[in-house]
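One protein chain omitted, others in place.
Right after this comes subunit A.
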Amino acid sequence: MAILIDETKCNGCGLCDHNCPGDIIHMDAVSGKPLVVYPDECWYCGACRIDCPENCIKIIFPLISL
């Protein structure tokens, strides 16, 4: 899971995709919303969340990392 984006709040600005240093979030051309394409490659850095204008991103740690 890693990154949970609340699509009902998301305004589709794409900042999370732009900020992610690992190329793991891609804006979906059809829905205009971000997709977490490579959750296993997440650093858990929070760069996707930090500038989100709608504050709609949650970071979810997998069980193995707790």
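As a convention for this text, a contact is a pair of C-beta atoms (placed from the backbone, for glycine too) under 8 Å apart; a residue touches a chain by one contact, two chains touch by 3 or more; residues count from 1.
Going forward, contacts and distances are computed from a predicted model.
Visitor: Given the options "Methylenetetrahydrofolate reductase", "Sugar ABC transporter permease", "Hydrogenase maturation protease" or "FAD binding domain protein", say which is the protein name UniProt records for the missing chain.
Guide: Going by UniProt, the chain not displayed is called "FAD binding domain protein".
Visitor: Residue-wise, where is subunit A in contact with the chain that is not depicted?
Guide: Counting over the whole complex, subunit A touches the hidden chain at residues 18-23, 37-38, 40-47, 49-51, 59-62, 64-66.
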